[in-house]
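Removed: one protein chain of the complex. Kept in place: all other protein chains.
To keep things simple, chains are lettered A and B as they appear, and every chain counts its residues starting from 1.
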Amino acid sequence: MHFIRGLKRYYFEIIMITPLLLLIFVLTVLPILRNIILSFQHISGSGFSLSNYKHLLLDVGFRRAFLNTVFIALVSLALEIGMGFILALIFSSGLRGIRWIKPIFILPLAIPTVVVGVIMSYLFSSSGWINRILTDVSLIDSPIYWMSGGFKSLLMIALADCWKVTPIVMLIFLSGLESIDRNLYRSARIDGANNFYIFRRITLPMLTPFITAAVIIRGIDAFRIFALPLILMGQNLKVIGTYAYLEYVEYNNAYLSAASSVILLMMIMAAVIIYIKVVGKRGMAAV
Amino acid sequence: MAVLRLENISKRFGKLWALSDINLEIPDGRFCVILGPSGCGKSTLLNLIAGLEEPTTGRIYLGDKDITKLASHKRDIAMVFQNYALYPHLSVFENMAFGLRVKGFNDDEIRSRIERVSRILNIEDKLNSFPKELSGGQRQRVATGRAIAREPRLFLFDEPLSNLDARLRIELRAEFIKLHRQLKRTVVYVTHDQVEAMVLGEMVVVINDGCIQQISDPIELYQNPRNLFVAKFIGIPPMNIIELRLIREDKELSLEMDNFKLRLTCEVNKRLNELINKKVYLGVRPSGIELSSDGQNEAEIMFIETIGEDSFVHLRLSPTIEINVRLRDRMVVKTGKSVRFNIDFSRVYLFDEHGDRIYL
Partner (left out) sequence: MRQFCIFGILILLGLLLLFPLYVMLKISMSSPSDIFSSHPSYLIRDFTLGHFSNVFSSGSNFLYPLKKSLITASLASLAALLFSVPAAYAISKFNYRIRYILIIAIFITRMIPEVSIALPVAIAFIKIGLFDTVAGLVMAHLIRILPVSCFILVGVFSGFPEELEKQARIDGCSRMRAITKVVLPLSLGGITVAGIFSFLLSWDEFIFASYLCLARPTMPLKMYYYISRGDLFYSSTYAVIITLPVLLLSFIFQRYIRPGYLSGAIKG
């Protein structure tokens, strides 16, 4: 009864939104389901099979890709949130002339991720500009081989991601800081609160929803990282995204590729759910 | 004929009843004001009449025609909104022409109508301006003009003066009265401002909590409120409401609370008998009380308010009862002093504990 009344009240809106919902169903929901089905089929036979997952769990390459993904996601997210927060605080401080510098700090946001990958490969190559600057200021004697794999390469990818993404995080925090009523600061100051106390008792709690939004939105993207590791490291250092891609494109194994991307999807969902559980309902207001 | 009739109208949003069982008939050509505090359902009622929402139950008739299910663009009504709702991308002329063009009038007819209306409303020189270039009062005039140019069977106004400053409000109020006299169309006018309702309304419908509280002309509303809500809501400053207990001593009835006591001088009817030893509310307007040295009761003066020519004295009768009294004949009083006063019993209203009027 309730439902029918809703249909009657919103019939016009329902007509308007149906095409989009159908499109999303065909282009997103169906492929996801198909992907999950693929992941449970074996390359040689039909029927339900767990062999893809078994293979992945035993594959050293996949386990490494898994750890790489988690490492890059955590490091880049921590750097981005931290830097974004500090920059947002600086830019909301209202120092004179500071708004002239702000555009520079937003600029990387407008550079396509693929292009970021290309530029970073110029910078981080062994004869690249990062090594050049580090030698010129005498921080290192011999070049660092950023692209040789291992920890250095993971750090490189995290830093490259940081360059592109920190502006977005900064903008999220800035809009949060701007939403705080200035009179709250004034009355706190009249009440005798010092800067640190105001920050802890007013700024931080009121920013919580924005921090949640930033962590969730950017966290999801951090796990999905694809273009940067593909361009910078290719076969030499895989994350789950590029593992799934190369498995399909290079080795033509759609089933294994499907299984690894399902694992990536599960990881993202688990991370979001855990985060929401940890910060609780309070932080969800903005998302 | 544009008689507007609402029968058993109810409107529910989710679990909330915005309106329940509204029955109302507005005769042709009548200026009807719907008055109530914000959130009482009066704007919902207007949206139902306009066809912007559909009632959950009940029927709406305009003339002889049932328009309950009719889409709003087929209802032949015009509406003026609080924030004017002028199309910002159209000039004043085009704003007024919009509805006429949709209805398919030819250019000559549109031009002559708009010229006539803009003369009446004094906006002839603004026809080529855009809404953002106009002052608030001018915008309101354009919005009203747009409604008039349509020559609809029914005018709806949704708090049209609320966004204007006090002086403009008084000016436009007077203009609405003149316009209505000229046009003689049925008007439904929603407001929360009782002064507007008193000045404009030929009939006033008071709504609260989605229910009609009283339908009458303005004077009646002031002099003869049907229940406690209307009594409290109408009148500036508001009526004094005192919670008392009806007591019987021998043959006499009196109202008592703390050390305050008021003898009832009227005949004891059946209704009063039923209420003995129960809670009742006594209402009396500030002008219904007189300070005099031989008064029945005594009270302490807490403070005095002087507003222009009028002065009001706030009295404390007991620790829990305070009343507001209008001073007559430039009496000299001092804060903190004790005075005696009489309540004019012919101007007292009694209500039972549910807020219904007890007629004496």
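As a working rule, contacts are C-beta pairs under 8 Å (C-beta built on N, C-alpha and C of every residue); 3 or more make two chains touch, one makes a residue touch a chain.
Given the structure is predicted, the values throughout are model-derived calculations rather than measurements.
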item: Full-complex contact with the absent chain, from A:I211, A:L237 or A:V262; value: A:V262
item: Which of B:V33, B:M79 or B:M198 contacts the chain that the document leaves out; value: B:M79
item: Residue of B:K15, B:H89, B:K132 or B:K270 touching the missing chain in the full complex; value: B:H89
item: Touching residues on subunit B - with respect to the absent chain; value: 14, 47, 50-52, 71-73, 75, 77-79, 81-83, 85, 87-89, 98-99, 102-103, 146, 150, 156
item: Residue numbers in subunit A that touch the chain omitted from display; value: 10, 12-14, 16-17, 19-21, 23-24, 27-28, 30-32, 34-35, 38, 90, 95, 97-98, 101, 103-123, 129, 132, 163, 168, 171-172, 175, 179, 209, 213, 217, 220, 223-224, 226-227, 231, 234, 241, 244-245, 248-249, 254, 257-258, 261-262, 264-265, 268-269, 272, 285-287
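Just so we're on the same page, only the chains that are shown with their structure count from here on.
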item: Distance from the mean Cα position of subunit B to that of subunit A, given in whole angstrom; value: 57
